[in-house]
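Data first, discussion second: the structure below is written as structure tokens.
Not every chain of the complex is shown here; the ones you see sit where they belong.
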Amino acid sequence: MPTKHEKTTLADCQSQQDHRRIRIDKVGVKDLRYPIIVRDKKTQEPRHTVAIVSLAVDLPEHFKGTHMSRFVEILNSCCPEMNIERIPILLRELQKKLHAEAAHLTLEFPYFIEKQAPVTGAKGLVDYHVKLEGSVYGNDIDVVLTVTVPVTTLCPCSKAISEYGAHNQRGYVTLAARFAGMLWIEDMISLIEASASAPIYSLLKRPDEKFVTEQAYENPVFVEDLVRNVAVRCNEHADITWYKVEAENMESIHNHSAYACVEKPAE
Amino acid sequence: MPTKHEKTTLADCQSQQDHRRIRIDKVGVKDLRYPIIVRDKKTQEPRHTVAIVSLAVDLPEHFKGTHMSRFVEILNSCCPEMNIERIPILLRELQKKLHAEAAHLTLEFPYFIEKQAPVTGAKGLVDYHVKLEGSVYGNDIDVVLTVTVPVTTLCPCSKAISEYGAHNQRGYVTLAARFAGMLWIEDMISLIEASASAPIYSLLKRPDEKFVTEQAYENPVFVEDLVRNVAVRCNEHADITWYKVEAENMESIHNHSAYACVEKPAE
């Protein structure tokens, strides 16, 4: 007679028949923290970071449940190295190992870039929030890359109507894009920073602070301007086939945000 | 000569012409905290709560900016009383005062219901997270009501394979619905609670704790079962025309969640 913890044949509830006739669109694991490695554009150096990962597949109506432990096994076998090219591999593994038609993944992580202060050249790491989303339906793979970039925004109205000064604040621009070929996180960040009043740095000495203060004052933008500036640049970008850009200003004169959004319809 | 704070004619930057030819889908205020009143189904008593509010309109390509202060003025004029019937009024005000074709609003708030413990009848308030979303495009109004309900879920697999016990945990079911006629928050909550292993209470005495422990053990559900049970009930509901149901289990044996989702295509 087996002792209670022995590996005897254990019931497989998940593989039982289901009779409710409801196909499940997505089932899987959510908000699993996982260390990953992403390569830097310029140096191709590995950048270590920590992702929040969600993985899911569809489930036909006649199966009672999916096999949750396989999601983690697949993640273990495909990580830590992670980048846009590896998303299809991970999606195909999910399809195959879970006998699914559709598979989905989301990875969100902070990504660091070394930036030089504009006058002194002092170096510091700035963190950007990145989201990688992938889906496969049969043979069709869909990938969306999203980057959230902190920027300085200075209010054109406040500047125009005031004798001196102008309210400004930290804003966050979130750009989601589909693309042909390759799209780099670094390029999306540059595109967004060029659309704001001024970029944000982690290390600024006094001459740099003077520079960015004046730069912001010379380049006032509403949230409306910010999303339009980004949209114009995305429209001109050869590889971006779809985008959605959102801007949110943590208003320095209010306790709420100003928000704007432009989405380009998928081709 | 006017002193600097006098009300002279101040430049209206927002009304300037814009030449980038980018129409803005949504622009407005986001994450404004606001006290509101929602009526209870049974008693029609006012229930006071605090909402996070976002309001937005579209902006034609030839205008530089919207007028942010009007959003708050419109909210002030329409609140604190808030319910599903008042959403179209608020949306029409946004259209009118901001000369917009489309308008959007989102209110999220905790909503409290007094529940009686199943054996002793002890009373306690349970909080549910509610989201009201409305959009108008020209004359077409679209409203979505979303409720997130905490429940107990007990794992069928763990129960089947173990000599005794079964892992269980708090789960959250989020049901979003479009509907003909009226849909009550209270009815959505009941529908969800009936689909789980057991409901959740804020006040349980020992006989109640015994009851819900055994109730959960007798009604094991995977996240897959949970969303299917809710989907079946929504399919049978006369007034629900569209729904999306998501379930998330804060797994007691893992540090991540199990997740499932079923969406009914809009008719």
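Each chain gets a letter, A and B, in the order it is written, and its residues are counted from 1.
One rule holds for everything that comes next: a contact is a pair of C-beta atoms (placed from the backbone, for glycine too) under 8 Å apart; a residue touches a chain by one contact, two chains touch by 3 or more.
The shown structure was predicted, so the numbers you read here are calculated from the model rather than taken from an experiment.
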Full count of same-sequence chains in the assembly - 2 placed in this view: 4
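Just so it is clear, only the chains that are shown with their structure count from here on.
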Separation of mean Cα positions, chain B and chain A [Å, integer]: 24
Residues on chain B engaged by chain A in the complex (per definition of touch): 4, 10-11, 13-14, 18, 20, 22-33, 54, 56, 59, 64-66, 68, 156-157, 160-161, 163, 222-225, 227-229, 231-232, 248, 255-263
